[in-house]
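The complex appears here minus one protein chain, its other protein chains still in place.
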């Protein structure tokens, strides 16, 4: 066997006073794909940045990173500059900010080519054009003169990939390249990376928080946690045997199905929420004195209902209108057309006094466990906020009891009340958000991507909690998610939304296993499926 | 882009128009009768009434505003009775002092500040950076007119290198005229340069923390090239904003600085006219200054659109 192209031995990293990485080992063979999987804080991104020597200031490294017989950790900056982009390319997580907004995409691809080779301007331009074509942006449609803001997130990520691979580097490092994209784009970008690596004999380090993403493509998998390698080995072996308990835990968490008694319970006949012919049209932006950009129909003539106690998933790609629909249901945004009946009362009036009762029985949980609390208020104040909707004034004592009960319901003790949100972890905050939604004893909770910002193991716990709430309290859910595995875990039925319309609805299992409509099929195909991947790969060998 | 310019221009005109109303209205509340003041206390009531008529002070407010505005539009700025000449001539004469002064000061402060900002940003945390920033911190705190007094004391009174004040006029030659503008320009420029270099530095450092800088570094570009080719143009926008604001500052600064150095510029003209209640001069000069601030900000807006392609499509 030839020596590995990249050999990381005993890599340690200290930033300031904090030790971040402990004795990381990782070997990358020529032309292979190495997956690094870990939850937030595992040190996977910093491992990649150590290879690039693009670490934050005040970083100190130890150990060796051997590439082409050189130790990258001891190379001087000039030598590193010669390697970066030329021998080692890197793709980052956030395509929206990864490109310089004031330079055309052509300039940005050309720049690296011209810097490393003595290509003429014309040659570099030719190369840039063929790279764009290679990453799926044919220059006839996407000329080099485009600016980044004229491209979507997926397209920008393709440009970043074109920049990173323009000079056929020996190693490509992709740090969560698809996390900011929806599943369909994710599948496309992963395919693109796979092809590029195979065609050009590149080695790839693919970093992800999602075992499912890596499972399908990686030759080796390294599982990291808190700056330590927990398990490493060939992908098939790691996935199949799941020898290390943490690997098993990650694998379980990403396909977690909560024990949910109501899962098989038939729907009750009485509708709780009836939405009919709902539309939301945004006026186009003014582009001239008399001209507007065309109007944008975010939600297009949507009708559905939710029975009491049912959990309904609303799934779709990003930008399909699912969040807009949720906001209209919550009365936070005024529909352009249509009607919403909640508890047999119309809520489209958006009149605060008539909305009070509806609002009390319909609460909300948002995605971002950091942005959903006012950082200056105590948990007590925050959880009690919806009590503003109660008709009779509660005494301080009654209030405290209600808060304690709600916190108890989500598995937090009453002494959390006096603390501030920043003292809690992401998962705990999401529990507090749920407690806030529970305090008015609602009949429906609208949950907008409530688990997508959480690490998989935390996600599993929150799903368990939501299942328990449905079992114990009979709360109905309108569960908005882009992640089909979440929909599978916690919903009775799913509605699939595409371009503002609901294209398909049915029992969750039926829809996900046997999708009828094209948008649904696309979503299902694109969703990484860990179990399928394990099965496929272990039979292949 | 065309829509962008048209929209900005409409805003410029609207702003100018409202500003002219404000100026006009403000000067109407000045206590005292300008005609009485011009003629002195011994003037007869008839003479005062005649002058009032002549000044157009008896016409209704609205009519006076229209007269003034329509005059301005065709370049007629009115007649100054205290100076006994057309306001237009007065402005034309005084602007040959104020405009060069403001331009020299602006050029000086930009030429000092931008290199200092870039230099310190590229050497962040070094002793050079820290001491340069300490100096700018003090520079911001120095009132420019006090600095002017100090300069006069050192260079004019003690060393006798330059005149302590006054302006010989351009007809005496370029050097004597420039020499008398030198100290005032330095007094205006240095405190401004302190602000501008801090803004340049922090804008650059902020841009250097952006994701796309990391992308550029991952291409293999050395830090210095990334600074010049990627960060600089992005950092340009906050720097431009401050440059636009500084122009207004410099204009106002000239009012006081011209008084320190006894320079016959627009600032001193305004000052003297206010004391003599020569409304025609005051309102015309103020409108002129305000218009130039608005115009500069319009140019800054256009420069934004040049610097940032994202803005070209918006209004």
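We just call them A and B in the order they show up, numbering each chain from 1.
Going forward, a contact is a pair of C-beta atoms (placed from the backbone, for glycine too) under 8 Å apart; a residue touches a chain by one contact, two chains touch by 3 or more.
Simple rule for what comes next: contacts and distances are computed from a predicted model.
As stated in its UniProt record, the chain not included in the shown complex is "Peptide ABC transporter permease", which appears among "Tryptophan synthase alpha chain", "Electron transfer flavoprotein subunit beta", "NADH-quinone oxidoreductase subunit D" or "Peptide ABC transporter permease".
Checked against the full complex, the one of B:14, B:107 or B:161 touching the unshown chain is B:14. Here one chain is not drawn; of A:372, A:485, A:508 or A:527, the residue touching it is A:372. The residue from B:91, B:227 or B:251 that touches the chain not shown here is B:251.
Touching the omitted chain from subunit A are residues 327, 330-332, 352, 355-356, 359, 362-364, 366-368, 371-378, 382, 385-386, 388-389, 415, 418-420, 423-424, 428, 433, 436.
Interface residues of subunit B facing the missing partner chain: 11, 14-15, 18-19, 22, 26-27, 29-31, 137-138, 140-143, 145-146, 149-150, 152-153, 157, 248-249, 251-253, 255-256, 259-260, 270-271, 274-275, 282, 286, 289-290, 293-294, 297.
The rule we apply is simple: only the chains that are shown with their structure count from here on.
Subunit A and subunit B have Cα centroids lying 50 Å from one another.
The touching residues of subunit A, counted against subunit B in their complex, run 52, 54, 77-78, 81-86, 89-90, 92, 94, 97-103, 108, 111-112, 115-116, 147, 149, 160, 163-164, 285-289. Subunit B makes touch with subunit A in their complex at residues 3, 6, 210-212, 214-223, 225, 229-230, 233-234, 307-310, 313-315.
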